[in-house]
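Presented below is the structure to which this report refers.
The complex appears here minus one protein chain, its other protein chains still in place.
Chain nomenclature is as follows: A, B and C, assigned in order of appearance, with residue numbering initiated at 1 for each chain independently.
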Amino acid sequence: MKLTRRQTMLAAMGTAAIAALPIKASAAADDAIAAFTGGAELGEGGITLTAPEIAENGNTVPIEVSAPGAEAIAIFADGNPTPAVATVLFGPLAAEQMAATRIRLAGTQDVVAVARMPDGSFVQARQEVKVTIGGCGG
Amino acid sequence: MAENVKPRVRVPGTASAGEVITIKTLISHTMESGQRKDDDGNTIPRSIINRFVVDFNGENVIDVQLEPAISTNPFFEFQATVPESGTFNFTWYDDDGSVYTEAKDITVS
Amino acid sequence: MKKLAVAAVLSVSVAAPSVADETANLVLNGETQITVRADAPAHVDGLSEIISGWVFRSDETQALQMDDFDNPGMIFVDEARDTWNEASGEAGESCASCHGEPESMAGVRPVYPKWNEEAGEVRTLAMQINDCRETRMEAEPWGYTSGAMANMEALISSVSRGMTINVAIDGPVAATYAAGEELYYTRTGQLELSCASCHEQNYGNYIRADHLSQGHINGFPVYRLKNAKLNTVHARFKGCVRDTRAETFSPGSPEFVALELYVASRGNGLSVEGPSVRN
Partner (left out) sequence: MKYAVKLTTGCMVGCAALIATVAFAETVEPTQVAYGDYGEVETSLTGVPGDPENGKLIMVDRGKGNCIACHQVTSLEEFPFHGEVGPSLDGVSERWSEADLRGIVANAKMAFPETVMPSFYKTQGYFRPGDAYTGKAGEEPLPPLLAAQEIEDVVAYLMTIKYPD
C-alpha cells in the first residue's frame, strides 16, 4: 500500500490528535456557566457549535454558534484562565440566532456554547479544539 | 482612546423585505487581555472592547458582551432581517470609555 | 509496520477536516485568481513545483485570506492608504503628490528586489520606500521592519495581488543573487539548519504540529495569527535564523537583501499575495 503525501500527513495528524493533552475544565468554568444559567440544568440539541478540530494558532480560532429561536448564546472556553468568551443577546431583528467570531484559546480544551431559550430552558454544545504546538524550540 | 481603532462593516446595499441578510463587522483593536506581561515582568493592564451593539432603525439586532478571550481585531458575523429601508447603527464600547460608531444604509425594495 | 500504517490511515477521518487541503485553489473576493502552484523556475534545482505557503495552512487559516473583509491584514492596508495621502517631511509632499492613487503601484511588487541603475545597487521595496521618503519628501526614513513600513509594503503589494512574481536574477544583480543563494544553503547556528533544511528538503512535513511550507515570500507582508500583526520579510528571516540558535543578520543588511532577492526569485511564477494570512 502506497500512501500519498497527503494521506501520510493526515495519518500523522490523526495519531497526534488522539494523544492531545487537554487543559482540564476548571471550577471557574463551571461557575461562569452557572452564572449564565442560574444553575439550571443543561439540555442537549437545538444548538450547534462549529469550531476547528485543530487550531493552527490559539490566538485566533474561528468559531460559529447557532441556536434557532434562542434569546441568548454564551460562549465559554473551559480551560482558559478566564473561561467566559462572549455573550450574544439576540434582538427582534436578528434573523437567525447565530454568530461567528474569533477567539483565543490558551491550549487544547473544550469550547462550550450555552443557549437560553424563550421558555427559560438552557441547551449546550461542546467541542474539543486541539491547539497546536510549534516545532521550533525557541 | 486606543490607537488606530477603525470600525469596518459589510452590509448589502439592497435587500427585499423580510430577507435574511448577513452582516460582517471588524474593528481594529489590540484587545489587550490583562493577562500578558511586558518585558519587565509587569502585567499589561486589560484594555478591550467590552460591548458591541447593532440596531436597525432603533430596534435591536444583537448586543454582545465581549471578554478578553475575543481575538485581536474583533470580528463578528451575524444575520438580520430588515422590514423596511433604513440604517444600521453599529456601536463598540471600549474599556477606556471610548465609543466607536459606524452607520450603514440599506434600501429595501 | 504495514499494519500500523493502515491503522493510522483509518484514523484519518477524525482529523481530515482540519488539515490543509493541498488541492485547494485561491480566489480572492470571488474574482482575483491567485496562482498557488506553478512549475519551478529553471534556476531552482531543488524543487520541481513551487507552492504558495497558503496551500500548507489549515482550512480555517486559508479561509481568512479568501475575502478582504475577513483578512485582518487589510486593516493595515487601510491605515497605509491614509498615510499615502498625508504630506510628511520638509518638502511637504505625500506619496500621492507624485504617484497619484496607490493603484498606480500595480506591477511594482512582482519585480522587487531589483537593480536601481541610478543608485548602482539592488533595492528592496523597503529601501525604495525609504529613498522616496528621504530624497523626495525630505522625511525621516521608517524603521526597516517598523509598522509604518509593513503597512506601506502591504498597500503596495495589495494592488499587485494576482500578478506574477518575476524577479530578475541576472545582469547587474547576478552577484547579489549568488550571495543570496549561498546563504540559503548555509547552515547557521548551533542547530546547523539552512533555509533549505526545512523549506526545500522538508516542505510538506510536520515539525511538531507546524506544517513546513516552501518558504516563499510572495505573501509578504504576512498577517500572522501568532502575533496578530503584519510581519515583514526581514523580520521573518531574522526570526528563522534566530531559531537556529545563530547570531542573526540585521534587517536591511546586505546579507538579508541578497537572501530576499534569491528567495523572491524562487517564487517566480507564483502570484503576489500580500498581505497574506499565515499561522
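One rule holds in what follows: a contact is a pair of C-beta atoms (placed from the backbone, for glycine too) under 8 Å apart; a residue touches a chain by one contact, two chains touch by 3 or more.
Bear in mind the structure is a predicted one, so any value in this text is a computation, not a measurement.
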item: Which displayed chains the unshown chain touches; value: A, C
item: Residue, one of C:Val111, C:Ala148 or C:Leu191, that touches the chain absent here; value: C:Leu191
item: Touch criterion as defined above, residue of C:Asn71, C:Thr248 or C:Ser276 at the omitted chain; value: C:Thr248
item: Touch residues of subunit C, complete complex, unshown partner; value: 1, 4, 186-193, 197-198, 201-202, 205-209, 212, 238, 241-248
item: For subunit A, the residues touching the chain missing from this view; value: 8-9, 12, 15-21, 108, 130, 132-133, 135-138
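Throughout what follows, only the chains that are shown with their structure count from here on.
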item: Inter-centroid spacing, subunit B versus subunit A (mean Cα positions, whole Å); value: 21
item: Whole-Å separation of chain centres (CA-atom averages), subunit A against subunit C; value: 32
item: For subunit B, residues that touch 2 or more chains besides their own; value: 71-72, 75
item: For subunit C, residues that touch 2 or more chains besides their own; value: 228
item: Touching residues (chain side subunit A, partner subunit B) in the complex; value: 59-61, 64, 77, 80-82, 84-96, 98-105
item: Interface residues, subunit B side, partner subunit C - complex; value: 4, 6, 8, 10, 24, 26, 28, 30, 71-73, 75
item: Subunit B partner contacts - residues on subunit C that touch it in the complex; value: 69-70, 72, 75, 78-79, 228
